[in-house]
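Note that this complex is displayed minus one protein chain, with the remaining chains in position.
Labels run A and B following the written order; every chain starts at residue 1.
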Amino acid sequence: MLLEVRNASKTFRARRGAGQVHAVKSANLTARPGEFVAIVGESGSGKSTLARILLGLIPLSSGTVELDGVPLSRMTRAQRTHYRLNVQAVLQDPSGSLNPRKTVGRSIGEIVRLHRIAATREDVAAKVAEALAHVGLTPAEHFLHRYPHELSGGQRQRVLIARAIVLNPQIIIADEAVSALDASVKAGVLNLMNSLTQRLGIGYVFITHDLPVVKKVAQYVYVMKSGEIVEEGPTKQIFEDARHPYTQSLLASALSLDVPA
Amino acid sequence: MTAQQSPPRRTAAPRTEWIPAVGGRGGNPDAVWRVFLRKPATRLFGGIFAVMVLVSLVGPVFAGDPVTTKHPVLTPPSAAYPLGTDNLGRDFLARLLDGGQISLLVGFSVAAMCLTFALIVGGLAGFYGGVLDTILVKVMEFFQVIPGLVLALVAATLIGSNVTMIVIILGVTMWPGVARIVRAEAMRISQLGYVESQRAAGFPGLRILWSDVLPNALPPVLVATTMTVARAILAESGLSFLGIGDANRPSWGALLNQAQPYIASAWWMALFPGLCIFLVVLAINMLGDSLNDALNPSIGKVK
Partner (left out) sequence: MAFLQVENLSVHLPTGPRREIEAVHSVSLDIERGDRVGIVGESGSGKSITGRAIAGLLPTNPRVRVNGSIRFGDREMVGAPARAWDEIRSQTVGMIFQDPSTFLNPVMKVGQQVREAIPAARRSGRDAASDPRVLEVLALVGLPDAAQVAQRFPHELSGGMRQRVLIAIAIAKTPDLIIADEPTTALDATVQAKVLATLDDTVRQLGTALILISHDLAVVANMTDRVYVMYAGRVVETGTTRQVLTDPRHPYTQALLRSVRSLTDEDTELWSIPPDLRREIDELVTGGVR
């Protein structure tokens, strides 16, 4: 399976009618199952827009998004469904990404029912339990009837991941999936994501502004600034031999734990 | 799907330390309900309202015939006639109870109508935005500027006045107010993370509107609908008082109207209907207020 973005551009009409916002300019990107790809950039870089383009949530102004060579815009209904099943999302903002009025069981279960992965009550429950087990929220019964506000930030993030993996996707687009979490919880969720790659073969497109984290988990990095991908390459190369001045400035701003003399 | 007009806002999820809130928007739905029921205001006025509804529903069965004019004319309240009799010799208690049925029926029907239209129009407008929103807002504005009283007068002249007509006219003129609230809430909620998550999961728009947006939009809408019951009862009383009411089944307002020539002599004819209108409107307003408080608690302002 190959997810490809070719020459993608997205332009928005700015609010006060004052011209246009070029959110993404000619972006090229590839992602595969089993691979951990990162898109790094600051606010306004267009990385979130690019994430939504990958998810088919925003139509492109030009260029294509292709899954195994078939452009999103030209997919049949069946192909679109196939796309949805295989490319899932874990979006940012753990305190707003779950419907506060739905229990964990219902939030995950309704996805199972929507895509007809299972139909009977028992089958759906089994699928939900399976997903919860994968993300380490066990025993499942303990979490099924919880509302989001009864969970910690890390637990909510895990529920979001469970929702994403319950359909057995090949690729997950994660937009700032760990940014709002404390250090230890962050490490835990990242570990989970890695283990899912090992166990289920999931690939990630990981969007973040947190460069140090990327070094730890990603294999390939795209650096975005003002809508353009200014540099890309294997993680090692980016961190040890960054070419673009912006990448260098990003690396320089990272604070280290070593107390200055 | 909504045509996104602007780039998705990336808001860094704030790491605010948890200063816990009691119930509140998007908070524990169970807690809100329980907080509401525990409030003394709810219990008192809920009780009054429940009693009035119950009596209006069941009372007429026991009270006797509101139409017979066989009783002595204009007798003050006594053992035989607890609320006296009116100028045509009808048992006033029976008439009051019957009137209650009409007033409350109008109140609830209008509120139901308003809620239905408001959810549909406001929900679609707020969720989809764009051209649809512009059109629907114009529709809301159109209905909002229609002068209800004039419309009622015209309709009364042309068709004659009856309860159905009044309900329709009131419903048609009052729904935009609630619809605005639905629209505002739908707009706010549609921007939230979980709506986007649902889209990404593959749910179709209408399904998201029904299952995620509207349920979370309900709290302020419910408060507004509660107030609409009260407003509708008042409006209907006003219309009946002016003579636009069903002559055969008078509501409390109509009874007030009929009591006009007798205010000095037969005080009970004006007092009881007026008191009923006052009580029911007060009770409903207080309930709505209480509900609002339960939904929007303040943990206290910072000094």
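Keep in mind that, in the parts below, a residue touches a chain if its C-beta (ideal position, glycine included) is under 8 Å from a C-beta of that chain, and two chains touch if they have at least 3 such contacts.
Source: prediction; values computed, not measured.
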Practice task
Looking beyond the chains shown, say which of A:34, A:71 or A:188 touches the absent one.
Solution key: A:188
Exercise for the section: Write down which of A:59, A:139 or A:212 is the residue touching the left-out chain. Expected result: A:212
Problem - Positions on chain A where the hidden chain makes contact - result: 42-43, 153, 182-188, 190-191, 194, 209-213, 215-217, 249-250, 252-260
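Basically, only the chains that are shown with their structure count from here on.
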Handout entry: Geometric centre distance via CA averages, chain B-chain A, whole Å
Key = 45
Practice task
Give every residue of chain B touching chain A within the complex, in rising order.
Solution key: 1, 4-8, 10-15, 26-29, 192-194, 196-203, 211-212, 215-216
Handout entry: chain A to chain B touching residues, read off their complex
Key = 12-15, 21, 23, 43, 46, 48-49, 52, 55, 57-58, 81, 84-85, 88-89, 91-102, 110-111, 114-115, 147, 149-150, 160, 163, 176, 179-180
